[in-house]
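Take a look at the structure set out below.
All protein chains but one are shown at their positions in the complex.
The chains carry the letters A, B, C and D, assigned in the order they are written, with residues numbered from 1 in each.
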Amino acid sequence: MYVSADLIWLAVALPLAGFLVNGALALWRPDAKAAVSVVGPAVLLGSFAVVALIFRSYALAGLATPHVVHLWTWLPAGALTVELSFLVDRLSLVMLMVVTGVGSLIHLFSVGYMRSDPGYARYFAYLNLFVVFMLVLVLGSSLPVLFIGWEGVGLCSYLLIGFWYGDKANADAGKKAFLVNRIGDFGFMVAMFLIWVALGSLNFLEVAELAPRYLAAGGTLVTMITLFLFLGCAGKSAQIPLYVWLPDAMAGPTPVSALIHAATMVTAGVYLVARTNILFAMAPLSSTVVAGIGALTALFAATIGLRQYDIKKVLAYSTVSQLGYMFLAVGTGAYVAGVFHLVTHAFFKALLFLGAGSVIHSMHHAYHATHSHEDAQDMRNMGGLRRAMPWTFVLMLIATLAIAGIPPFAGFFSKDEILAAAFARGAEIPAFRLFWLFGVVAAALTAFYMARLMAMTFFGENRTGAEERKHLHEAPAIMTVPLVVLGVLSAAGGLLNLPALFGGDAKLEHWLDPVLEGAHHYFPLEMPHGQTEFVLIGLAILIAVGGLVVGWRVTMSRPILPASQAAPEAGFWKVLYHKYYVDEFYEAAIVGPLRRLSERVLWKGVDQGIIDRGGVEGSAGLARTLGWIGTRLQTGQVGLYLTVFLVGALGIFFVVMG
Amino acid sequence: MADMLNLIGYQGWVVPVLLLLPVAGALLVVAAPAPRARSIALAVSLAEFLVSAGLWWSFVPEGGMQFAASIPWMPQWGIAYRVGIDGISLFMVLLTTLTMPLCVLGSWNYITQRERGFYALLLVLLSGILGVFISLDLFLFYVFWEVMLIPMYFLIGIWGGSNRLYASIKFFIYTMVGSLLMLVAILVTAWMVGAATGVLSFSYDHILANASAVGGRAPWLFAAFALAFAIKVPIFPFHTWLPDAHVEAPTAGSVILAGVLLKMGTYGFLRFAIPFFPDVAFSPAVTTIAVVLAVVGIIYGALVAMVQPDIKKLVAYSSVSHLGFVMLGIWAATLQSVQGALMVMINHGLSTGALFFLIGMLYERRHTRDIAAFGGIARVVPVFSLIFTLVSLSSIGLPGLNGFVGEFLVLLGSFGRFPWATGIATTGVIFAAAYLLWALQRIIFNKLDKPENESLTDLTPRELAVLAPLLAGIVWLGLYPAPVLRRMEPTSRQFVESVQHAIPQGAQAVAAPVNEGHP
Amino acid sequence: MSPIDTTSPLGVTLALLPEVVLSLTALGVLLVNAWRHETAADSRLAGWLSLAGVGASLVALAWLAGTASDTAGIPQMVALDGFRYVGNCIFLLAAAATILLSLDYLEREEIRGPEYYTLILLATAGMMLLGGANDLIMVFLGLEVMSVAAYVLAAYDRRSPFSAEAGLKYFLIGAFASGFLLYGIALVYGSTGTTNLVMAGTFFETGELSVMAALGLCLLLIGFLFKVSVVPFHMWAPDVYDGAPTPVTGLMATGIKAAGFLALTRLLFVTFPANAELWQPVLGILAILTMVAGNLMALAQRTVKRMLAYSSVAHAGYILAAVWSGTRLGAGAVLAYLLAYSLTSLAAFGLLGALGRGGERDLTADDLAGLARARPWTAAAFSVVLLSLLGFPGTFGFIGKWMILSSLVVAGQWLIPVVLVLASAVSAGYYLPVIMAMYMKPAPAGAGDAPRLPRATVVVVAVIVAALLVIGVWPAPLLSGTLNVASSLFERAFQ
Amino acid sequence: MADTIFMALGTIAVLSALFCVFQRNALAAAIWLVLTMLALAGMFLILGAPFIAAIQVLVYTGAIMVLFIFVIMLLNLGDAASDIRGPGVKAIALVLAVGTGAYLLRLAGYDPARLAFELTGTTDLSPAAVFATAEVARQAAETQGVVGAVAGPLFSTYLVPFEVTSLLLLAAIIGAVVLAKRKI
Partner (left out) sequence: MLLGPALAISALLFSIGVLGVLIRRNAIVLFMCVELMLNAVNLTFVALSRFHGVGGQLMVFFVMAVAAAEAAVGLAIILAVFRHTTSVDLKTNTLLQG
């Protein structure tokens, strides 16, 4: 069956319809959970079906040219004409598959996970809406249209992080996410303006065509454009220095963390760089910055992940770290590797989050049953869960191996490709050698904290509590089935782009070739071959295994106390536990001063003080005072009146007679 | 539709009807028994809106004035009743006529005292504002400009909050200082043009065509015009009347003030100050001042808005910020930036209007505007919260909603001319999110910890009816602004082209791709 | 009709018919009062008779204007031109309004003595002679007739020490100023050999003034500027306006001030037009001073009456600015603004007198709180009046200011217009609080009902308010009228 | 001779005016003022205005000043304390008066020739020729008598002012009566 790409609007329209239905239910029939349970996932599955059919048709037809689906003219303003149209090409189709596929699984999972929440309908409304915007983001044929989705997913992220807004911390986290993203958006917008000024167009296809003609490769302009673009990406994809929102974003329901803050939205930055690959390729300096920031983030976040106890926090920092890898990839010019890692990461990180969700779900039920107020997400309260939740344990183990980079799981291939690319680029730009080193160390740390996570959660003695222990059990099927699917994908995802070395044919690489043609021209990358390749692979495996082992040993070497009895952190661990005090630094250096400046200086000082009291009321007061002085002269004394009269008379004499 | 309108001679009578209908309605309101006042006012303002709605179809999107008319008034002085509508005024008129029935409906239960006076003043105000937007005679313009002060003064002063007396007189005198200097400038301009051409006339077209006759006086005259408009906009540092007026005004007053009145300032710049004296307006010094003040307004307004404990004040300061975008767009004088500025004017009217309505509805329930008095009310008033969030997002400039369209076009269009200023202005989008989201959080999110808030009732059908048109506008203009943009394009183009000669070479906006010398 | 032959006694009488009619009415009223001066009804009778006289005088004026006896520029004692007719019209309207407003005021305040009306008529006759004077002798005598009557009227409330003091101050400073005026007349006479304005003007056409003539000009200016209460010759005005019975204050602020301005305008425009560079600086500086000081000091006032007194000083500044321009347009502006200000001011003082219930000298803005609810029409009328004083568009006051500004702008002046509008903005600072009190403040607890306006006052106020609005909206006839009339000053006989 | 007498009278007038101004006693001041007026009457006579001189004595000294003195005595102000202001005010007043005087005294530089020149703008004509009308008037006085010379113009050219004077006096009478009568 051939499905035209013109029908892609249907993929967007279905979740939109779902949003409207669920939204209406949330407002007026919040208890109609059955309907929500059907509508919510169904629209996603429908959307996935549409995407899959189009993908299949596209692949079967072997189409390489992008297909633009025009909906309507959005912003016509003279030379600027922004069409609201969708760009279907090989890159967007890959993303679409991930978004709708993983999205469908997570929707299904949510049916079980969120069932008992009073805001069930609202939750699905938000989730559907998120998918709508995510699809717009992926499909947008021009920067402004992409920006609709870009900001829209940010909005949904905001709403979902603050889903349980009754707790101030959650509402704070949502706001923080939105604001930090806005800083990135500022960069995004400036980049758009620069592109407009430089090229007179914002359409991706036109930009790709005009950029080589009107921009000097390596020139200031293209460097600035890409740096600003990357600022946007750093916001959305949680890179240094804008990563701070992502760990806090774990305040949202766990499926949300899986979908938005692991699998899809946060990878939008990577997608954007891939989408505008021609620009980045033309700006090697920017690419280096991207790769550097990515590598640094990968390392930095991994260190923080070492000393977190909240299971979701560990995964959050892990996400930041993995996103760093992706940027390292696209910055290196290995766009395919970046996208590849994006896809595999979507599989295994979604699996990890959902698995963690399953654990938390279980823990929560246990504590709920005994009316205990312990933290259901703290790993120190877990331990030995493999007995109660075997399915979850096995699947999480797969994901752990995948993320740690153990062959043949998905993560190994994608991560290895990135590191190899960085190493290769090092021959040309030495800084990349350092980035590679960062990547390698981060890989070791990743293995370490994942081992720690698994050990603390599933092994050893259970620390939940004697009474609670009885209530721990495996999640229902609606939750485990998606986990299984993801487990399969995490295990086998590597096949997507299996390199020739392992007998693969690098499908993804070839699939994306038409999209990356221009980039290859400007920023060609020679991947290592032969001996180097083997050494690198060997090193990677070694490091992954070593990290896992060390992590296991270190964690299990000492008894773990439940959170309530744990001793406070000390020394460097404390710094790590407090995430290098970055949040505190931002608060003290930027947010606080700005607020004080606004309140004390600008509002009370300038506005109420200088302008109002000084200028406005001052002049009024001056007028009044002058008038009062004048009336003081009006003493009622005729003598004075006559004197003034005569002064005036003399004045007239003087003026007229000189 | 346009043909049907032509059939009934719409173009001939629409403007006088628009001007006179509200006045007649006001008389009717005064004559009617007090309980009837609001119904009559609603009917009249709805009729007014329906009449004006025809403009949408009847308007031909091309340059120049339409629906124009001229009736001698003071022939010895060349003063006449001259009116007309172009792509700039069209939307100001529609915005005004749209806002007014909503204001009447929004005040339905809020105004319990002296209803007749209130609704009559609203209708008179409607006439006055429309007059400002459609006058093509400087004298007529000035008269409307001033006359509309009076109803506003009474609206704030009689039906306002606790500090209304201070606010109303501040509003009045502040505005008056500027406009009186403008009066002098109008006179000087008209007389100098009259002396140079031998034809004394206050006609807009006549003065526009011969404004160069003022010669060396132009900077002073421009300054006088600009001051009047700057106060109205308001541009930092002439903005301090705004928070007071907004806070104290009754809901309808705030809505009109923010939704329509502030646009009179930017409209004045677009219609009079800049076209008359483009060489002054775009001289390096004035451009610098204008752009710096615009950017300062954007950032400053946002920062101060952030720390306001009073919701209305917050929104008031946000207006300062938003209008800064308009100023920036006007001064950049590219087609995109000017259209963007016009869009911001419309969008600000819709979203800030809606915000004030929402705050008013909250105020009617709790009798406080203190942000700290709320919290967590999303649970008890979900519909309200949904709309409040949506409107806030529109104000923040979320793409897909109307606010983005204007801001984006302004910034995009201005960037080529003022990269630094525009860059700084763009940070305004961060601050806008900061103050509105923070307020949003403190009002509808967080813990529902005040017992008074637990019994809040959600929006009534009447309140929904007030908000619905605005919400429709917010979404429609966000997703499909093309019909609006197309209608304003010819006039904007005319404006841009007419001032292009005054813009120093090298500073002109980039219209075509720049070649950096790539092989 | 054929023009009047001003060489024959009959012709002279006819040329002065409005004044003659008014004077005869004054005598008649006096005679009637000779045996009917006891009761309040007698007083009213005198009032109505006087009103009839004013009406008759108006008729005579209309007749005179209609005979086309415009002999502008011909040297004679009293001018026969439109400028005089319009001036007379203002005075008669002011007199009529004052009489109507006094009817109930006198009764309420128990001010006895129907001679009051005779004095008003005589004062009006003096104004008419002053405003129409074409000879310095007539200027002096007209001024004195007007002043002597006004001195007495100011002190007329004999039970009030304020009134007596007002009379004393007015009288002493007025007599002092008369000395200066008289000296000026003497010196102009000395330097030209004539006291006739037109003929004297022919001696000054060269534009250069001898020492004697220049001194004469100075002294004349001093005398006139006192009369129209221009800073720094204004200091009597607030006290006198404050102390005098309120209708008299109205008359002083309107008729007397108008007469002074019209005579000054005629003097400067007919006799010294070529010497503008001498008097323009004086007028310019003093106009600015007066506008600024008057408005600022009005801002500092507590009572409405005193506030209006100071505002009257400020308005003198505006009119002086129009005189400054020295053009036809300026003369038209003087006429228009005088008419506007007179109407408005009469209504203001009338309302004040009626609302005060005897304590109007102490009436503050806050005492009017809540008036809009108790007496909506009164409050509305008062608001219109105040807005007209403020010069708000849509009222006659705005048209007046518009003309003044135009006359200045045409003359190439910008400083005075700017000061003028800024001063106007200041004036909003004291006019608005009154409106504010009426509409926006609740009536104080325990306050009785707001007084109902007497019928005569209602008539006066209603007519004036209607006029203010009508002219404010449709000023075209007024504009052309005043400009035509003003041109009569510029038709010089000996050119 | 006439000049000498004129100057002497002038000196008397100025001196007695000064006495009047600085005399603390109101009554005495009034008497000094009478002396000034009488001296002025003498000067009028020398200046060829006998009629005016006569009514100066009759009206001013005879009527007006008597009225003043009457009122002073009525109010018993004859022996009241000094009403002269303090030294500070006096100094200011002196400065202002001297300033005024300085401007006015520029008139002292006038003589007939200058007046004639300023009037005609030329020195070709003799003062006698320029002021011919005055000579006519003087001759008329000789033929018609001093009263007649004044009365003629008074009832022709100056008829209107004369009539207006009646209005003035009427107003003054009414005013004085209204204000002074005891019953109110």
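The working rule: a contact is a pair of C-beta atoms (placed from the backbone, for glycine too) under 8 Å apart; a residue touches a chain by one contact, two chains touch by 3 or more.
The shown structure was predicted, so the numbers you read here are calculated from the model rather than taken from an experiment.
Undergrad: If the full complex is used, which shown chains touch the chain that is missing here?
TA: A, C, D
Undergrad: Check the options C:L101, C:V152, C:V198 or C:A372 and report the residue that touches the missing chain.
TA: Going through C:L101, C:V152, C:V198 or C:A372 one by one, C:V152 is the residue touching the chain not shown.
Undergrad: Just name the one of A:L231, A:A249, A:I560 or A:V638 that touches the chain not displayed here.
TA: Considering all chains, including the one not shown, the answer is A:V638.
Undergrad: On subunit A, what residues meet the omitted chain?
TA: On the subunit A side, contact with the omitted chain comes from 631, 634-639, 642-643, 646.
Undergrad: Which positions on subunit D touch the chain that was left off?
TA: Residues in contact with the chain left out: 2-3, 6-7, 10, 13-14, 17-18, 20-21, 26, 29-30, 33, 36-37, 40, 43-44, 46-49, 51-52, 55-56, 59-60, 63-64, 67-68, 71-72, 74-75, 77, 80, 83-85, 89-90, 92-94, 96-98, 100-101, 104-105, 107-112, 115, 127, 131, 133-134, 136-137, 140, 149-150, 153-154, 158, 161, 165, 168-169, 171-173, 175-176, 179-180.
Undergrad: By the contact criterion defined above, which parts of subunit C meet the unshown chain? Give residue numbers in ascending order.
TA: That gives, for subunit C, the contact residues 137, 140-141, 144, 148, 151-152, 155, 158, 161-162, 164-169, 171-172, 175-176, 178-179, 182-183, 185-187, 189-190, 193-195, 238-240, 242-243, 301-302, 306.
Assume only the chains that are shown with their structure count from here on.
Undergrad: Just how far, in Å, is the C-alpha centre of subunit B from the one of subunit A?
TA: 37
Undergrad: Using mean CA coordinates as chain centres, what's the gap between subunit C and subunit D in Å?
TA: The answer is 31 Å.
Undergrad: Which subunit A residues touch at least two other chains?
TA: Within subunit A, residues 620, 647, 649, 653, 657 contact more than one other chain.
Undergrad: Subunit B: which residues touch two or more other chains?
TA: Correct list: 173.
Undergrad: Going by the contact rule set out above, which residues of subunit A touch subunit B in the complex?
TA: Its residues touching subunit B are 26-27, 72-80, 84, 144, 147-148, 150-152, 155, 158, 162, 165-168, 171-172, 174-175, 178-179, 182-183, 185-186, 189-190, 192-194, 196-201, 210, 212-217, 219, 221, 594-595, 597-599, 602-603, 606-607, 611-612, 615-616, 620.
Undergrad: Spell out the part of subunit D that touches subunit A in their complex, as residue ranges.
TA: 85, 89, 92-93, 96-97, 99-100, 103, 106
Undergrad: Using the touch definition up top, name the residues of subunit C that touch subunit D in the complex.
TA: 9, 12, 16, 23, 26-27, 30, 77-78, 112-113, 115-116, 118-119, 122-123, 125-126, 129, 135, 137-138, 141-142, 144-145, 148-149, 151-152, 155-156, 158-159, 167, 183, 187, 190-193, 203, 206, 210-213, 215, 218
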